[in-house]
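Every protein chain but one is kept in place in this view of the complex.
Labels run A, B and C following the written order; every chain starts at residue 1.
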Amino acid sequence: MSGNSFGTLYCVTSFGESHGPAYGGVVDGCPPGLELSAADIQKELDRRKPGSSRHVTQRRESDTIEILSGVHQGRTTGTAIGFLIRNEDQRSGDYSAIAEKFRPGHADYTYWQKYGVRDPRGGGRASARETMVRVAAGAIAKKWLAERYGVAVRGYLAQLGPKKIALRDWAAVGANPFFAPDAAIVPELEAFMDDLRASGDSCGARVNAVASGVPVGWGEPVYGRLDADLASALMSINAVKGVEIGAGFAAVGQRGSEHGDEMTPQGFLSNNNGGVLGGISTGQDITVSVALKPTSSIRLPRRTIDVHGQPTEVQTTGRHDPCVGIRATPIVEAMLACVLMDHALRHRAQCGDVTPPTPPIAGRVR
Amino acid sequence: MSGNSFGTLYCVTSFGESHGPAYGGVVDGCPPGLELSAADIQKELDRRKPGSSRHVTQRRESDTIEILSGVHQGRTTGTAIGFLIRNEDQRSGDYSAIAEKFRPGHADYTYWQKYGVRDPRGGGRASARETMVRVAAGAIAKKWLAERYGVAVRGYLAQLGPKKIALRDWAAVGANPFFAPDAAIVPELEAFMDDLRASGDSCGARVNAVASGVPVGWGEPVYGRLDADLASALMSINAVKGVEIGAGFAAVGQRGSEHGDEMTPQGFLSNNNGGVLGGISTGQDITVSVALKPTSSIRLPRRTIDVHGQPTEVQTTGRHDPCVGIRATPIVEAMLACVLMDHALRHRAQCGDVTPPTPPIAGRVR
Amino acid sequence: MSGNSFGTLYCVTSFGESHGPAYGGVVDGCPPGLELSAADIQKELDRRKPGSSRHVTQRRESDTIEILSGVHQGRTTGTAIGFLIRNEDQRSGDYSAIAEKFRPGHADYTYWQKYGVRDPRGGGRASARETMVRVAAGAIAKKWLAERYGVAVRGYLAQLGPKKIALRDWAAVGANPFFAPDAAIVPELEAFMDDLRASGDSCGARVNAVASGVPVGWGEPVYGRLDADLASALMSINAVKGVEIGAGFAAVGQRGSEHGDEMTPQGFLSNNNGGVLGGISTGQDITVSVALKPTSSIRLPRRTIDVHGQPTEVQTTGRHDPCVGIRATPIVEAMLACVLMDHALRHRAQCGDVTPPTPPIAGRVR
Partner (left out) sequence: MSGNSFGTLYCVTSFGESHGPAYGGVVDGCPPGLELSAADIQKELDRRKPGSSRHVTQRRESDTIEILSGVHQGRTTGTAIGFLIRNEDQRSGDYSAIAEKFRPGHADYTYWQKYGVRDPRGGGRASARETMVRVAAGAIAKKWLAERYGVAVRGYLAQLGPKKIALRDWAAVGANPFFAPDAAIVPELEAFMDDLRASGDSCGARVNAVASGVPVGWGEPVYGRLDADLASALMSINAVKGVEIGAGFAAVGQRGSEHGDEMTPQGFLSNNNGGVLGGISTGQDITVSVALKPTSSIRLPRRTIDVHGQPTEVQTTGRHDPCVGIRATPIVEAMLACVLMDHALRHRAQCGDVTPPTPPIAGRVR
């Protein structure tokens, strides 16, 4: 499996750089017969798009997708779905000042040392614009999961820098530029971001996501666990430094009598496991949480070295998100959806003939 | 890639159940010429072995490894290394009481629903005894990484239930049954475990690991990131619910000016990124941390259902670790080593001709 | 995917050397619930076993299989099936004379140059004894294909050196040591082999195999074609130098009006395509044919070089098959079965919801 592909049966391959002509991808393994149009994907891309509020990068991109194959008369044919998103607002001049320097916390240095060459424009391949490909692939997965299994995949911003955001109202998520699930906290977030931007600094974030309606049985022991594949997919998102399933790190301090989710014929009584036991879905909500580090491209001066190994200082004045977490919710949802779809297909490949000996219990008693 | 294999070039395949005749594995892709004996692997297996203190399961197993192929006259030949570890102390009678019930927090229920059949003895394939295969594969990887690149992979118990354990002394790790890096805290841990055991309950843990000496350049953008593969490998360990690289979830609350590791010709000035930027190693220590949930098999009564879907209660009286985290340190080290070795091979495949344009800087200025 | 594994969903991993302690393998991805015992596999291994007639190697091996995992109470559990076959009749002394020389036509030289080390005993990893693992994995696949889809996989010796053998009677195949589908020709084959053996030389062979009852639809465009995967699996068998599907090389001289198999509601009118069109099964018999080269280990003197690069002569006096093709029929069947099972699983993963818009036509009108 090459580094620019993921998934065993629902397989996504990605290419493109921030200041090259285009991004694109190939989704292989999608079942035939799914109704699919560019609009279905575009609506998800628009959620991630830059320039949608003053709190994110001001790069102007329409992020318009063109489907090139795999769809005929509005339905998937079962063959590879190729798609393309042209870059429109490259201003490579922006980067000339930093082409000779490495930004602390950025992949500049590691690409340079690994490959001996790099495309410094906009981070090249390391740019978070690559996540468009994920969002596009995730849009297809979400649609199939919803239609075939009734699975809903949703996410939200759970923390912005120091500000924790409680899940109060799913409906609020789509109604503010932060994907915050609490309308009341939005003014506070806006003020925080205005101050942050003025300061020239950046901040981290936490994004949570939930997949509801996942049947029991998806995931493969022992290395192909559903949670292992989720961890890989989520950690592969730019800036992610931590991944939790269910109780996550809180499990460290729990007792077994507290953590183990009790079961009744009416359903599970709690969901500390985040919907995965032994690497296999339980039928409960799949709950994941990721930590996103602060953007490394900031206006404040930082000590660094240049491409000749000499000490210098760098300030990044291009167009950057002061908090990449703000636009990360659709990306986390997309990766969650892609992994679930892959495992849905893998499960029915091996266990398509299994009749569960006992009717599955409900995901959770509330 | 099947669910019981991991790795692209250093590829590990595993089989075995807790109460079947044996565990075994196949390590494929190991370079030829590495000196290797059963003793090299046995010493790592012995670190993970049950019955080594009163704080872990009292199952008596020698966990003796037999190398079946891939080694000739004391050196690896480059062909597949097959190995076998016979089970010796199966007492399947222990499990008859729970064969009809699902333990809360255990994979009993999900295997049952996924496959329609299961081997209930000792958790079957879901048993943590499978981690022997990982430790064996990791022993080979550790040896190669040390000899070829001078990489050292070490881990320790960082938290036991509520008790945080600071890294004070690497030498202490091997001298107590907890892998605690602080001799002074051991009596406190022992007392805690004695109380826990008496209570019939279990607890969670945190294990940290560090790989030192990793060169800059290992890892592949964008889905085959070093940290993505680490996340998958670590999350695939039984009971793991969270994975962090570097600052991990602490990055959520950091500013960019704090998180981004500054660089000087003498080295990096901090290591918030945990040795990975853009999915590629920086030359700094690779630092990872995992959360392990409390053991689900506990003596305390818990509400559950039976295989007929009826409500019941379950108490698990077999031999179990009250804290699986206590023996997890060698496992975390092993998975870290396997992923690093895989990426070492992948890197030299693609970039074997690259001369880094600038001499790499030191991992970290101390 | 490592070199010692094949298959995407029905994944086989192999290890072992001719004069090491054992061969073994791991079959991953088998659906749960299949009745399976060691005897089911043993009967196929016995068909390939050495020493069964004077025309094959006189090495005495029982080739007894031990199933180590993945089966509980006589049924597959869906977890990895590990198995072991101990070597019993290693006489490594036999090989001391050739340890320093390379046999023309043998892998001696290439292993030596690739790895810098090799296990010269009995060909080491290059020995055809490895095909036991294939036969074992194929036995499971055959059983599942037969029970789940009614697929029958059968093969026969179609040519022995210069002697072509027509398919006259499937029942004859199991009743002679050559797998010849024509009882009348057996005395001629025996006389030919007796002469060949006396001459100290070896000969090539052709083996054909047929899978009947394969439904339409297995196989994936464009690189994962059913015939592409078959070609790989068959060419990976020791000594195979050519692979044909359907008309094979005869298609070169055909006209389109002759080659293209006409269709009627009652079925196809011919089967030049060998049951595969566009890489996807048609519902007709899958027909394959392989060319096996003559054994390279012969008693006649041959010019060669030694491990120091010096010219020398080599004669191989150990126990060898004078025609590896004689025991190849079960191996070809096994590889055919494994690939079909893999594609059966892959097909239902992606197309499990497809209702064929037209009832499939019969495989072939006879």
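Note that in this section contacts are C-beta pairs under 8 Å (C-beta built on N, C-alpha and C of every residue); 3 or more make two chains touch, one makes a residue touch a chain.
Worth saying up front: this structure is predicted, and the values here are computed from it rather than measured.
When the missing chain is restored to the complex, the residue among C:Ser18, C:Thr57, C:Asn176 or C:Thr295 that touches it is C:Thr295.
Residue in contact with the omitted chain (choice from C:Ala172, C:Leu234 or C:Ile286): C:Leu234.
Of the listed positions B:Ala158, B:Leu277, B:Leu345 or B:Ile361, the one in contact with the omitted chain in the full complex is B:Leu345. The residue from A:Asp119, A:Asp201 or A:Asp285 that touches the chain not shown here is A:Asp119. Mapped onto chain B, the footprint of the missing chain covers residues 8-9, 29-33, 78-79, 148, 221, 345-346, 348-354. For chain A, the residues touching the chain absent from view are 1-5, 7, 9, 11, 13-17, 20-24, 26, 28-29, 32-33, 66, 68-70, 72-73, 75, 77-82, 84, 114-119, 124-125. Although one chain is not drawn, its touching partners on chain C can still be listed: residues 1-6, 8, 12, 14, 102-107, 109-116, 125-126, 130, 159, 161-162, 201-206, 216-225, 227-236, 241-265, 269, 272-274, 277-283, 291-296, 298, 300, 302-305, 307-311, 346-347, 351, 354-361.
The working rule: only the chains that are shown with their structure count from here on.
Farthest chain from chain C (centres taken as the mean of C-alpha atoms): A.
Centre-to-centre separation of chain A and chain B, using mean CA positions: 26 Å.
Averaging C-alpha coordinates per chain places the centre of chain B 38 Å away from that of chain C. If you average the Cα atoms of chain A and of chain C, the two centres end up 44 Å apart. Annotation for chain C: residues 9, 29, 32-33, 78-79 touch two or more other chains.
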